[in-house]
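Excluded from the complex is one protein chain; the other protein chains are retained at their positions.
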Amino acid sequence: MDMLEVRVWRSAGEGGFISYRVPRHTSQTVLDVVTYIQRQLQPDLGYRYACRVGMCGSCAMTVNGKARWTCRTHVSKVAADGRLEVAPLANLPVIKDLVTDMSGFFDKWAQAKGSFTGTLTRHDDFARVPPASPRRQAVDAGIECIGCGVCYASCDVVAWRPDYLGPAALNRAWTLVNDERDTQGAERLRAVAGDAGCHSCHTQGSCTERCPKAIAPTAGIAGLKRMAAKAAMKGDL
Amino acid sequence: MMRRNDVRARNHPAYWAFLVHRLSGLALALFLPVHFWALGQAIAGEQALDGFLRFADRPLFKFAEWGLVVLLSLHLMGGLRLLVIEFAPWTHLRKDWLAVGLGVGACTGLAFLLALLR
Partner (left out) sequence: MAAMNVRTQARLWYFQRVSAMVLALFVAVHIGIVVYAVRGGLSGAEILARTHGSIAFAFFYGVFVLACAVHVPIGLLRIAQEWLRWRGPSAVAAALAFAVLLAVMGLRAVYGVVA
């Protein structure tokens, strides 16, 4: 029986890695490994998951230094030498072990005005939005975000600037400024501009590299940079 | 407490490009005042400028000059890539520009070296 050497972050105070030996199977995911550890070896290990099939984003953790969905990370892909390191997502406060406090992440979503505001009611006819229009295509490229936090955890600007809104919030803002039904465009642009917003993105591209939905927040942020700068130069911001 | 990323999260081309761009910019920024001061020596006359140039005519200085020209080239090419990403229609992280940028940097370094050795 092949065994894996798995170091798992355990936090009590400062925190540290504890090593466990886990039986290796074919088609095993990192989530399988963490679940095994909690069920068989360490009953008080704290971790999150829900769907376990790559739909909900709850199981995001740092695996061998990179943020990923553990349910969609095959052990064979990441534990070449039989070693694994599992830690909570970076850039978020650790509640316990592998569990982080995501409230700051979602607060920034709200600060970026990341919610839709429209004028139509259910008594009105449907809005007609041509799917092939450039604006709608821009929206569609970023609309699949499920708020898993992988991009936010991968971004160094988030680490360096505590008030930086982050790739997910900015990506969501981008999908809304391009939504022709939305009415909050001007306020949203003001909310996402400047040092706490899009203009601090340095195109490091870690968000785009790591997004499990293949969204490119860098693209949307570049778009926001242009729009916000244009508005600022016109005195509209 | 919060965990922070280490080098494993940063080990991809677009991040290296950021690092090269920032560090080269920093080096050039620190060099510029020195560069302006040296050229400003000409105000005191040709002898003063010549005095500095003779002082700078040693291997360590020539290597530093070569290094700065290469860094300037890399900063220029990295900057062009960023301008394309930020102002042109999006086609991913433009890694082809990274390759071209490195190539141009290498060519510039070689051209400068050959000119020095003439």
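Letters A and B mark the chains as written, and numbering starts fresh at 1 in each.
Here, a residue touches a chain if its C-beta (ideal position, glycine included) is under 8 Å from a C-beta of that chain, and two chains touch if they have at least 3 such contacts.
Small disclaimer: the values here were computed from a predicted structure and weren't measured.
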| item | value |
| --- | --- |
| Among the chains presented, those that the missing one touches | A, B |
| Of B:M1, B:A64 or B:A111, the one touching the omitted chain in the full complex | B:A111 |
| Contacting the left-out chain in the complete assembly, out of A:L41, A:C56, A:V78 or A:A229 | A:A229 |
| Touching residues on subunit A - with respect to the absent chain | 157, 160-161, 163, 190, 193-197, 199-200, 202, 225, 228-229, 231-233, 235, 237 |
| Subunit B residues touching the omitted chain (full complex) | 22, 25-26, 28-29, 32-33, 35-43, 46-50, 53, 56-57, 65, 69, 72-73, 76, 79-80, 82-83, 86-87, 108, 111-112, 115-116, 118 |
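Rule of thumb we're sticking to: only the chains that are shown with their structure count from here on.
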| item | value |
| --- | --- |
| Subunit A-subunit B separation of Cα centroids, rounded to whole Å | 34 |
| Residues of subunit B touching subunit A in the complex | 1-10, 12, 14-15, 18, 22, 82, 85-87, 90, 92-93 |
| Subunit B partner contacts - residues on subunit A that touch it in the complex | 9, 11, 14-15, 62, 64-67, 87-94, 153-154, 156, 159, 202-206, 208-209, 216, 218-219, 222-223, 225-226 |
